[in-house]
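Here's the structure we're looking at; comments come further down.
Excluded from the complex is one protein chain; the other protein chains are retained at their positions.
The block that comes next holds chain A.
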């Protein structure tokens, strides 16, 4: 549709407002993590740094437990993403490629799982894990993260399975390839966008998870970033420089990951929503 000059103006202003709303806070935090402490807490804040220092990063990496938290989070988030992808692929193939009795009912049941407040299962999970000795282990966090990511991942998988014509697999079958050969050589390579979408979703969800990590992990050496960072907030006489540096470094991995596969994630989100 044609857009007049007024239309362009309104659109441009709206886009600018949107960009400002999303990016201005990130810009301020990112740039301020390089400012000297007195500039950070200056009564008149600056949009552009007037000073430059690496002291906050130095302190963060050398004297705080941040590197430990960071590595723990990478380990937990990567394992959670890996397991979620495998399980979502298995479930996806069963739900969207096979015919069996009770399929629709099972699928709905999984989706209903989201109606329950996660706080409901926090207490039982804590007591259950205490009994079987899973408290204070990475495995506990991976199990919980996969549980929360899996239903949504299966839901997203539907779009990606639906986008692949069954004829491809049928053609492979006619050529004499068995079921598993078809899956491994035809289906999985074509599902790569879906796998990327699920991987980033599960990774981000685990990277952010605070509630269960705060309860299931006890020793400081096993803390993940969200709980560790929140400890740093309270631990010191608020050291904003340190916190801003920590915040910036915590965002970095997900942003890098997202830069590579973000578009597949958004595609999974949007196309899944309309079907």
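Everything that follows uses one rule, which is that a residue touches a chain if its C-beta (ideal position, glycine included) is under 8 Å from a C-beta of that chain, and two chains touch if they have at least 3 such contacts; residues count from 1.
The criterion applied here is as follows: contacts and distances are computed from a predicted model.
The chain not displayed here is annotated in its UniProt record as "Multiple sugar transport system permease protein", chosen from "(2Fe-2S)-binding protein", "Glycine--tRNA ligase alpha subunit", "Multiple sugar transport system permease protein" or "Sarcosine oxidase, gamma subunit family".
Although one chain is not drawn, the whole complex shows that of A:81, A:150 or A:217 it is A:150 that touches it.
Contact with the undisplayed chain is limited, among A:53, A:68, A:163 or A:208, to A:208.
Seen across the whole complex, the unshown chain contacts chain A at 1, 3, 7, 11-12, 14-15, 18-19, 21-23, 25-26, 28-29, 32, 40-45, 47, 87-88, 90-91, 93-94, 98-101, 103-104, 106-107, 110, 113-128, 130-131, 143-144, 146-147, 150-151, 154, 166-167, 170, 173-174, 178-179, 200, 204, 207-208, 210-211, 215, 225-227, 229-230, 233, 240, 243-244, 246-247, 250-251, 254-255, 258, 262-263, 265-266, 269-271, 273-275.
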